[in-house]
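The complex is shown incomplete by one protein chain, all other protein chains being positioned as in the whole.
So, subunit A:
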Amino acid sequence: MVLKIFFPRCCNSADSGLLVGRWLPGQESAVVLAVIHYPFIPGQVKRYLSELQAQSQVELSVLGSWSMPKEGQEGMESFLKDLSTIFPQDRWLQLSRGAGRRGFACQLVERGGGSAQDGGDGGGDSDGVIFVHYDQRKVMLSQLHPPEGGGGANGTAEPSELRLVFQTVARSQPLFATDQYDDGPLKVTHWQSEGREASIIVELTKQASVPLCALLTWLLSLWTRLCRISLFNMWPVRFVTSKLSTCVQLSYRTDHLRTVSSPKKASDHMEFMRKANIFVSFFVDVALGLLLISWLYRANRISRLADILVPAADHVAKELQELLQWLMGAPAGLKMNRALDQVLGRFFLYHIHLWISYIHLMSPFIERILWYVGLSACLGLTFALSVLSDIVALLTFHIYCFYVYGARLYCLKIYGLSSLWRLFRGKKWNVLRQRVDSCSYDLDQLFIGTLLFTILLFLLPTTALYYLVFTLLRLVAVLFQGVIHLSVDFINSFPLFAMGLRLCRPYRLAEGVKFRVLSEEPGKPLHLMMEINPLKYSSVLQWYRTPTYSCYPKDSWVALCKKLFVGELIYPWKRKGTKTD
């Protein structure tokens, strides 16, 4: 087995002393975390280590000795060997660095003085040891993500060596708390922060956030209790609120805020990232919403918008009227049943008439409604978009009505035709066996069935044309609403914080590592430099997307086309029942 020693780069030029670190269980490798300098009292070192171990839950131990000869410090070899008797270990590493030389010399002393692997200057079995240098700060801060595909297997099986290294370094954060200016009993070399200038502000924010979170939680609980009042849980209210995308967005945001404002500390990395993502995206959302408000309420834009809106709705109604007049003639030279055509056309025309009068009734209030509704944008851009979606849904309600009538009629015809076609051939659908069986019908059944079949068959083109036209109109509205929903969903679920982290501190989110050869000389241990591979952007998105009610089309395209063909209703707001990560 090759012995791997993970060595922090900051200790390269440390003074001589003891190597503190951890032997990875089950692996032939050791992680060096720090160097304790001479002079020290062995009892203090042991106490210090046990304290750290209690804090960080990492089995820290003295790995061996480190010698960095300087002028006037010769002949320490024997002293270093003696140290192994003070700190009894199964294996004792003796690393030494020659003055002015790049490589290290390494000697491994097994307990009992048995075999000694010698990677020193004198030659010997130098293949046995590999030095992996790592940047302690980056490794400590970075979060190693399991590779795609094998992620689940890695989680359940025993963690890999690399993961152990990352864990060890990250967990022994208390070890790095002392800095070189501390006047403790021990002098230690490891990675040190550059200082904490901003820490006062951070501390103040932390202090302030606790009562803020408590207040927010209280408000949220109040809001939840308000929502639970039985008046709001009655059928019509519930139905309407489940259909209005604003209400859906409201409940969604409440969930988010509840997550963020929970006073508990985030237990693991994922939860922390989730909270941070929600927090940042919430802030960006509100900032965008305020921007929108500041644009909207300046220069009388609201009233201008209202002035545009009513004529636009009027215009759509007029266009629809013309379309219906065209359909009632002989559209595109199609031969349709004149009587049915007239009946359907008049029915829809009456509907449009109703719609126009409704719009005109509403028009004096539109500006005021818009003014108040626009205020919802201060809750965030997503709210403004949801309100827009709802307004579009309400303004195209007549199209929706037409579509439902057409689809129901068409659906009735299709189902009638399909079952009567079976009767026409003398078959029937056997419900128990889920198949088509032959059946002998009575004379009167056959007669009436054929009569209806003929009638339905000849009336089908007329109904189908109306259905087609209104479905196309409906699809336009659905498409528009779908785009709005998608963008709201995007803002809700986009991991803004994780993306920013990936952009500014690529090493924080690691996907793996790569090794660079530092020096490879025959007869000397191999020196590798470990560098962190940042996570790919797509993987960041995949890992840290906030779970959300997905608004993507529920069915595949084929299923959608089939639904359209059979005449089943399609909705933009159909969401998946469960949260999807």
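A few notes on this one:
By definition in this document, contacts are C-beta pairs under 8 Å (C-beta built on N, C-alpha and C of every residue); 3 or more make two chains touch, one makes a residue touch a chain; residues count from 1.
Everything that follows uses one rule, which is that contacts and distances are computed from a predicted model.
Between the names "Exosome complex exonuclease", "Phosphatidylinositol N-acetylglucosaminyltransferase subunit C", "HORMA domain-containing protein" or "Geranylgeranyl transferase type-2 subunit alpha", the one given in UniProt for the chain missing from this structure view is "Phosphatidylinositol N-acetylglucosaminyltransferase subunit C". When the missing chain is restored to the complex, the residue among A:Phe239, A:Trp326, A:Phe365 or A:Phe447 that touches it is A:Phe447. Considering the whole complex, the residue from A:Phe40, A:Phe424 or A:Phe480 that touches the absent chain is A:Phe424.
Of A:Cys11, A:Cys106, A:Leu164 or A:Met336, it is A:Met336 that touches the chain left out of the display.
Touch with the chain omitted from the figure is made, among A:Leu354, A:Leu412 or A:Ile455, by A:Ile455.
Mapped onto subunit A, the footprint of the missing chain covers residues 335-339, 423-426, 440-444, 446-451, 453-455, 458-459.
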